[in-house]
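Yeah, one chain of the complex is gone here, protein chain that is, but the others are all in their spots.
Chains here go by letter, A and B, matching the order in which they are written, and residues are numbered from 1 within each.
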Amino acid sequence: MSSFLIHPLTLRLVSVVIAFGTWEYLGRIPISPAFPTFLETMSALWGMLMDGSMISVYPATFQPLLIGLIISSILGIACGVFMGLNHKAEWFGAPVFIVLQSAPLAALIPLLTFAYGIGLTSKIITVCIMSMPVIVLNAYTAVRHTPTSMIEMGESYLGSRRQIIMKIIIPAASPIIYAGLRLGAAMGFIGAILAELLITPTGIGDLITYNQSIAEYDKMYAAIFSIMVFAVLFIEILERTEYIFFRPDKRVTQ
Amino acid sequence: MKIFGIKIPMMASLILWAILWEIVGQLELSILLPPFSHILIRMVEIVPTATFMNALWITAKCFLIGTAIAIVVGIPIGVLMGRSIVIDRMLLPWVNMFLSAPLTALVPVLMTLFGFGTKTIILTTVLFAIWIIVLDARAGVKNITPSLVEMTKSFQANFWQAFTKVYLWAAMPEILAGIRLGCIRSIKGVIIGQLLVSVVGFGRLFELYSANFLMEHMWALLFVLFFFAFLIAEGLGVLERKFEYYAASRN
Partner (left out) sequence: MSAAAETVSDNAQQIAVEVDNVTKIYPGGVEALNDMTIHFPKGELTSLLGPSGCGKTTLLKIIAGLLKPTAGKVKVNGVDVTGPGKERAFVFQDFALMPWASVIRNAAFGLELQGMNKSEREAIAEKYIDIVGLKGYENLYPHELSGGMRQRVGLARALAVNAEVLLMDEPFSAVDEQTRRKFQEDILEVVDDEQKTFIFVTHSIEEAVYVSQSIALLLPRPSRVSEIIRPDIRRDISPDAIRRDPVYLDIVERIWQGLRTYVE
């Protein structure tokens, strides 16, 4: 019985009930006229899902997000791996990305709108600048820190440079590269929503700001709730794909 | 990298980038990139002004308060999660969720509840910083050698003693890593908060500069921000490395 009580799933359920219960309670006090209860939010979510008003906005959010993420994944991994393999590229490129990773790059958004207007391009670039530094730095450090004995193993068995890179360095680095992709995707979501709130209201950002402006707070909360759930699911799926496609050793035991 | 046998520090390549920027700027290839030297001149011009100093002060205040809240609340939660399996299993899914959730979507909620002011900016900062601090403090406590925990128990330390005298110190390398990452995130949070609130601090300056197409002003402001962000991240990195010696000797 006690093992059932501390089972991860039981506890997860308990904590979800507590969290949503608290939300419901705070909404009923109410702590603010702009704070709907959990049940109001859920019914608004249901209504928006049913009348299609929620599903119809997602493509607009997804377009810059996906394009941006694909660009920064390909470009970012390529840059990072190259910097990890080549000392000159490392010297030249790594400091820039180290600075960029700690920098609040969101501050570039006003500049981007200024240069590229309020269209898709600005939003794609926003997603890219938010997600790329972490992808590059993860790929770079992962490649740079391949265990020496693994590389020596490849050399002693007469692997060519190309074989050592393709069969040893990249596979050894792939878990950390993948972790970078997950972090990058999370940053990309932050960037995509920020772009929609800041540049022009489209997609889910439009749903949030519009309902905020007409004081339909339950719908506003429902929109926010949906994008949070969506982002978390997206990243969860990304994590699963790693196990399925790249880590046969992990897949066997899980 | 080495040139003629002399080791050139890595950060020196930034100078090369600045020169490249100057060349591109002088060629007037893009309105986005004014010459580097112009930006520097503009920086000297606008930084001492009262509006700029005021914005910097508001940003610093929000950053410090927000980060302090995130640290003071985050570390005990992380330590608790590391020590108690029940609390861990209840909170970990939430921490992981908020770590990868698009927190920008929550800023409008904060704005409707707390208004368009520093309160919202501080809370955005907390929201960005706290989760990684919790997670790293938890990892630090989980990494404490079991025998050290048993030693603490065998000398009958109460929870407060155990927390302040053993767990906090034993987990310090990870806690510091968490604080560093938390600070990087809270700098991002403080800027995103100001961008969205847009009536105080740098948010207002961004609006002002972009409305008037003042590209050099904008870059000057960005460089100041990037400089401070880098300084904070590297400073904390140095502190972290000072504690690394016992992360290695602990096991």
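Keep in mind that, in the parts below, a contact is a pair of C-beta atoms (placed from the backbone, for glycine too) under 8 Å apart; a residue touches a chain by one contact, two chains touch by 3 or more.
Values in this document were obtained by computation on a predicted structure and should not be read as measured data.
For the chain excluded from display, the touched partners among the shown chains of the whole complex are A. For the chain missing from the display, the contacting residue among A:L26, A:M150 or A:A179 is A:M150, taking the whole complex into account. The residue from A:S32, A:N86, A:Q163 or A:T241 that touches the chain not shown here is A:Q163.
Seen from chain A, the chain kept out of the figure touches residues 147, 149-150, 152-160, 163, 167-168, 171-172, 174, 246-249, 252-253.
Just so we're on the same page, only the chains that are shown with their structure count from here on.
Averaged C-alpha coordinates give centres for chain A and chain B that are 18 Å from one another.
The touching residues of chain B, counted against chain A in their complex, run 1, 8, 10-11, 13-14, 16-17, 30-32, 85-86, 89-91, 93-94, 97, 99-109, 111-113, 184, 187-188, 190-192, 195-196, 202, 206-207, 209-210, 213, 215, 218-219, 221-222, 225-226, 229-230, 232-234. Looking at the complex, you find that chain A touches chain B at residues 6, 8, 11-12, 14-15, 18-19, 31-32, 34-35, 87-88, 90-96, 99, 101-111, 113-115, 182-183, 185-186, 189-190, 192-194, 197-198, 204, 208-209, 212, 217, 220-221, 224, 227-228, 231-232, 235.
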